[in-house]
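All protein chains but one are shown in place.
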């Protein structure tokens, strides 16, 4: 298939490579051209502008946040360049407010809009093993299904309304944040009684909590390996903010989100915004002054 | 081996049955005699008093809380009846303060004290598939190791100090409480956007959160199946209280524990103390008035 | 002096009337014309557009929120209409982000910008008894000082930077919200032991907490007199949001703000957004199910 792929960050680069490997004709665009070069070597056509990447049957985009989506997709000419009847697959984690704008803007132009946010870290993306949640117009979803199957180990269909996949992604990231905070507080407690985070979390993540999220972040906490970040505090703060905004709009109190918000803010105040967000464990331990004991 | 087993509640009955099935000579005691009767049919000797059950080489006890342990073990004559050199295996989830008392009381009498709290619900106990965390004097632990291997699918050794297993159990139960609260808030959010708890949690517990705790409690939340309770709100409140007390003693702030404490209290104020603690999802949904929408 | 006054809500109407009574020549504008009519009877000139009210030496504005200020002052032609060298006195409670925009926009046009947010409810405004915090260019402040003295029983000078008065107002409103929440929780506690909110708060507000805020809101809580609202839940939510946004921008965790945010949200979810924000007491009492006891 002729595909455009916009946004070649740590996640997007791996995803685009998977699509190339599957034999698709992929035109890529990225703000900084280095990432595009690397894909050219794998057979991609490199576009000079986002709009140039938007002339195929399907355009995937994997951009960092609302601002990037607004700049590149809405204002960067992508929507105007896309042919009527083509489909835009949006993999980004964005606000519900922006999702609603995008839905309207696509409908106006007769372009299909498929929400397809992904769960997984860069190495998972590169291996085509993402979990992808997808919702949107059934015909559009059906057309891009093979592409999604290439990108993910599992694609979770969520119905017709693109908002459904977006809110699920937001709620899912909130759950990840709370998993980290839970391990952070619990291991501060065990440490105060002489049981290391490693000893404690080995048991928990080897039994009742034996799942990818707890194993990954439990390992980082046990080793206090917060840099280089797989996912930065500041990005986590943004994502918890998306949950908070979505909750506010619908009047849903979320006290755990408030706690995580406050703790991420404290970490950023301490200058730790570029650490991995598993460093919430450092906030919990710092508050108990465990290092001084 | 000649064993005493004290406390035949939903958990203890299944554990004692496993020990019988493994060929041990087990003398049991329980406050209400019916549970003992059932085990008599499986070959147990029934003791008239806790002290009568305490004359073997090893005494297991699986009691509900601090008060029960104080009444039966400390004041009920068990410690005085146990022979010097015998070993007491305490499976209960108790406070650190009581654990410290017990350690001293056993040492004084020359009785071994092994802390061996368990993770798992009644059906898991009955199948001998518990996760057991164990710490205490190495010689004592070594003697009871075969018994623990009978009771658990996995025994996690944690070193010489019995406090270590007790605090790990307390911290672990705190993590379970936060897992429930996280799913409660996250699914209130998705529901407010039209995605049912079932649709949402199926994705999460089938991917990043695919672990026993999330699957079990996620299922209960999805089906709003809060009665009969597997583990009651009021017991969860007690366990979060153990974490809070332990944290207070060591000056460890735990804001998530505060949130869960407040929410469990709200549920009990609503008269829901006998529901399963997964009904924290009802608190979160109630606060957002989802039913009225 | 020749003055423009823009925004004749419950607060602004009383303030403009004070300026008229002090002998100033006041041109008023309000979105809905009724309020302007009432002031015409007191001697005001009524402007057809905001810009028409902006031709004097000094323009006061008392608008409801960021959106209204943006629409009327920035986009409604007020700034363009104001003569170079004139002074704009902004009484509104606005975000720090908007304040920064306004400072720049005024500087560009050579118009003085004086931040002069007020504390006090409508009846206080009508009596000229407001507390006014003021900051801005000293020359501009000096010119409007007599006008501020007319409006307030006390004017608190805060220096050259307009941000100072704005942040003080935001932090002050946060303190009011916490005062209400504190009384709400404390009186839920005393009520659960049979001491009415009235009995309890009479003591507190007659002794250690004998200040206007506690007397006013304590009285409303004691009588459960939440409608008609003096200050609505939804406005309180907006103001706590201003504190939260300002705090977020500077990385200042404020856990009390998080609690109040969540509780106001719960009230709005219950359909109580139009009640006075002292109805936070209803949230606290509801959570404890005091009515059902």
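A, B and C label the chains in the order they appear, each numbered from 1.
Rule of thumb we're sticking to: contacts are C-beta pairs under 8 Å (C-beta built on N, C-alpha and C of every residue); 3 or more make two chains touch, one makes a residue touch a chain.
Because the structure is a prediction, the values reported are computed rather than measured.
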| item | value |
| --- | --- |
| Residue, one of C:65, C:150 or C:192, that touches the chain absent here | C:192 |
| Given C:5, C:29, C:113 or C:174, the one touching the chain that is not displayed | C:174 |
| Option from C:49, C:75, C:142 or C:211 whose C-beta touches the chain left out | C:211 |
| Which of C:65, C:150 or C:182 contacts the chain that the document leaves out | C:182 |
| Contacts of chain A with the absent chain, listed as residue ranges | 255, 266, 269-271, 287-289, 292 |
| For chain C, the residues touching the chain missing from this view | 96, 119, 131, 133, 154, 156, 158, 161, 163-164, 167-168, 170-172, 174-176, 178-179, 181-183, 185-190, 192-195, 199-200, 202-204, 206-214, 243, 246-247, 250-257, 259, 262-263, 284, 287-289 |
| Residues of chain B in contact with the chain not shown | 247-248, 251-255, 258-259, 261-263, 265-266, 268-269 |
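The rule is simple: only the chains that are shown with their structure count from here on.
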| item | value |
| --- | --- |
| CA centroid of chain B to CA centroid of chain C, Å | 53 |
| Distance from the mean Cα position of chain C to that of chain A, given in whole angstrom | 40 |
| Distance between the centres, which are taken as Cα means, of chain B and chain A, whole angstrom | 37 |
| Per-residue multi-chain contacts in chain B, two or more chains | 255, 287-289 |
